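Read the structure below first, then the notes.
One chain of protein is taken out of this complex; the other chains stay put.
Moving on to chain A:
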């Protein structure tokens, strides 16, 4: 995110969450928060606890954000990496964790069936010889178990709504979301094991080398030595043994038309 994009981003963020925009000029935004936003962003739990106990409505804060340098006005300086922006990102990530959505279809002649997909967007963390992340987006068609990778990339331009469109109906799923997560993680495990042979090998070599060095050259004479030895072994394992962790970014149920489903499967 470039610095120049932050103002627009903040504006949309607050507008969407019903904060009142008091002032918005280039690089300077003043908003009166809602109670929800105040509780999420302003770090004053004691105030809200007090207000709630007293049965009062409470007064959300009015805040100014500066996103352009050399603006001669009071306000919090926001840039990529500032804790405040991170907090706002987290609000969005939290809200966007799960969904059920329907493709927008306009077919007034026939009743349109919508097919159920379960979509998983995951962060895969590799740790060992090196550390890095990967993001995978997988969709699984819940009527027959067909799996489709890069699901988000294929659908990011489409529009979805939160209500079943008129003249459309849902096809019930045969595989449950819980089962489909099992399918997906098994498939990912298989792929990771195949694709990370080099990473795994190098990590384990490094791990063994470090461990051998420790074992060969440690003189275990007393209790203290033993303790230090065990502690060091654990530390080396934590750092170097190849580990892969899958974390949830977001996902949910998506109902897609026959055409869209076919398109996704045929690729």
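Some notes on this structure:
In this section, a contact is a pair of C-beta atoms (placed from the backbone, for glycine too) under 8 Å apart; a residue touches a chain by one contact, two chains touch by 3 or more; residues count from 1.
Here, contacts and distances are computed from a predicted model.
Selecting from "SNF2-related protein", "Small ribosomal subunit protein uS19", "sn-glycerol-3-phosphate-binding periplasmic protein UgpB" or "FtsW/RodA/SpoVE family cell cycle protein", the unshown chain of this assembly corresponds to "SNF2-related protein" (UniProt protein name). Between the chain not shown and the residues A:73, A:235 or A:258, the one that touches is A:235.
Across A:31, A:101, A:114 or A:168, the single residue that touches the chain missing here is A:101. In the full complex, chain A contacts the hidden chain through residues 1, 3, 16, 79-83, 89, 92-93, 95-101, 120-123, 125-128, 130-135, 137, 152, 156, 159-162, 177-178, 181, 185, 188-189, 192-193, 196, 199-201, 203-204, 206, 210, 213-219, 227-229, 231-232, 234-235, 238-252.
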